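Excluded from the complex is one protein chain; the other protein chains are retained at their positions.
After this line comes chain A, so read on.
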């Protein structure tokens, strides 16, 4: 076996422009570039709007971007699952309501039920509550999946029903009350000054992440070499390594640039007998725990979707359900498992979202299904099935959350926010259609 089987015939390189050649060599897809460009435009747009119209450009500040990262976590976690659901040509409209319901159950366990059994503040409480939330999410998802796969009710209907049922159930269990506060350890999963890993922790994570990027590129080269496949040019791999590490280091610097608020610092200093100097103490937030949860979920979901049989079957079902069945894949059972996974991620999202607010309200998660679906679609998941990526969905979540936070920041009211989100969803699908037509 030789390298003659490279995907690009050598001769055609000369006729392509330098940009095309660059993209080919680095294997960066243009769609990803488009998303990054959209994100950058949105960020600059909001910043300038704030600066010029309101006289205060607050978007591109460490504080806002740190908050943005925390707010993206909940939607992002669910979006990674929604990608796979949409890839199999299904949909899940119930995630917002399931999030609300599981968050409510977890809140009730922490503040009402479990304190009767265990001592207040005992770690058993928050761990039991969180695990129950995850399992309950998975069970609800599996039930939806069962109705879709075995009772043959369309996913749209099952989850539309679920949207109403679970929102109603969330109201019933707490009679519409807001349940708070939550366990003090549990709320760390939602972020905040104490729920962040600080400067040192962030640098450790940064170093590990950079090492992982380099390892992936080197082992990728080695694997291609072992099998005699065409290699990426060395300069392209060098560029990708530098880009990956650059982004990671930049994110770390940014997160570390946002200090704890003065009040919290004073509090912390008092508790730990530190004297705060005249000019104040600069204690970095660093990466927030929910962001790290999102990153972990993203990595696991990427491995699941690209490196395991489960992921392979998800894409096969999306590409051609009949072929998947004929290849011996139990497509119905796959559907149940997939919805259970979606439910599990929704439960995890409920942990993050309620922990961030230190409460569960009856409205928690309302409209999340739209944000999550929009995130997946903006991230390149095709509603026709068979196509989608986890990293795309997370970028999509970041785009949606940037829009949302940006509008809040510059003072658009809720009505306009809704209209923009709705419009963006439709626009994203239209752009996707145009993109695919041109790619053909």
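By our rule, a residue touches a chain if its C-beta (ideal position, glycine included) is under 8 Å from a C-beta of that chain, and two chains touch if they have at least 3 such contacts; residues count from 1.
The rule is short, and it goes like this: contacts and distances are computed from a predicted model.
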Omitted chain, identified by the protein name its UniProt record gives, among "Succinate dehydrogenase, cytochrome b556 subunit", "Sugar ABC transporter ATP-binding protein", "Heme exporter protein A" or "Sarcosine oxidase subunit delta": "Sugar ABC transporter ATP-binding protein"
Candidates A:259, A:318 or A:379 - the one touching the absent chain: A:318
Which residue of A:119, A:226 or A:278 touches the chain not shown here: A:226
Chain A residues that touch the omitted chain in the full complex: 1, 5, 7, 223-224, 226-229, 303, 307-309, 311-313, 315-316, 318-320, 322-329, 386-387
